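Removed from the display is one protein chain of the complex; every other protein chain stays in position.
Letters A and B mark the chains as written, and numbering starts fresh at 1 in each.
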Amino acid sequence: MVPILKHGKFLIASIVSALTDQDLIQLRDELANKIGQVRAHGVIIDVTAVDVLDSFATRTLRDIARTVKLRGAKIVLVGIQPDVAFAMVQLGLSLDEVDTALDLEEGFSHLRRGEERSRHAG
Amino acid sequence: MPAETRVAIDRETDIVTARQKGRELAAACGFASTDQTLIALAISELARNIVVYAQRGEIIVKSEFGERRGIEIVARDQGPGILNVALALQDGYSTAKSLGLGLPGARRVMDEFEIDSAPGRGTTVTVRKWVR
Partner (left out) sequence: MREMGLTAQNIERRRNFVGLDSDDSKRIVRIQELVEGHLEELTSVFFAFLGGIDEARPLLGNRDIIEKVRLLKKEHLSEMVRGEYGTDYIEQRVRLAVVYSNAGLASRVFLGAYHHMLRALGVLVMKHSEHDPMAGFESYMSLKKVAFLDIGIIVDVIVFERERVIRQQQEAIRELSTPVLQIRERLLLLPIIGVIDTQRARLITDSLLRSIRANRARVVVVDVTGVATIDSKVANHLLQTVTAARLMGATAIVTGISSEVAQSLVGLGIDLVKFNTVGDLQGGIEEAERLIGYRVIQTTDNGAAEHMKEA
């Protein structure tokens, strides 16, 4: 189970260490619903506690990002640890489609910068 | 002291158990945290292949303290086996429309890689990594 918290216009999902496939799939479906319900502008997925991201997790995170974007919200993945990032690139994983930030704080400022930019543009 | 752990794999949560056991053993063996993560990742990929393609099988993690210190992982199943092993070892090749990085990636992150598979006979993948 991955709890989804609401913080202003943003949703935050913090993933626990022993991440199962089921958790990820459930997260994807719940996020898709909740974005519409609360009219979220952005989603932060926090993987600080995750000690391995394998090819399945990576692909599911990519799918989550696509889903969120289709629902009209921004998404940023935060907290990938040095060892985890290192192992991912050794395996050949890259997550090109997903924005990333160092941690929750950076994730927030990333989403806010995005909001400002679109305000200026609009 | 050499140690061995067996994890029966027949559902998706067993993948998590297998990689946790692998990491524990790797840590006890003296691997740095970067390498522990690589080992856990390789186990995760091999265990997932068992669940996805063979439904059930087992992962055996052994630490070795012979002339070289290291860890050996055997992922074994009696599933359908692999039709074309050379193809399965190529980056991006997948019969399940997934990323196709499990086998070639596990090979990259470990020091040694052996695969024995044939249609109808099941699949055994053996990988090893040495403490540097």
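Note that a contact is a pair of C-beta atoms (placed from the backbone, for glycine too) under 8 Å apart; a residue touches a chain by one contact, two chains touch by 3 or more.
All figures in this text were calculated on a predicted structure; none of them were measured in a lab.
Residue A:Leu95 is the one among A:Leu27, A:Leu95 or A:Leu111 that touches the chain missing from this view. Interface note for the absent chain: among A:Phe10, A:Phe56 or A:Phe86, the touching residue is A:Phe86. Against the chain not displayed here, chain A makes contact via residues 78, 80-82, 84-86, 88-90, 94-95, 100-103, 106, 110.
One rule holds in what follows: only the chains that are shown with their structure count from here on.
Distance between chain centres (mean CA atoms), chain A to chain B: 28 Å.
On the side of chain B, the complex with chain A involves touching residues 12-13, 15-16, 19-20, 23, 33-34, 36-38, 40-41, 44-45, 48, 91, 98-99, 101-102, 104-106, 108-109. By the touch rule above, chain A contacts chain B in their complex via residues 18-22, 51-52, 54-56, 58-59, 82-84, 86-88, 90-93.
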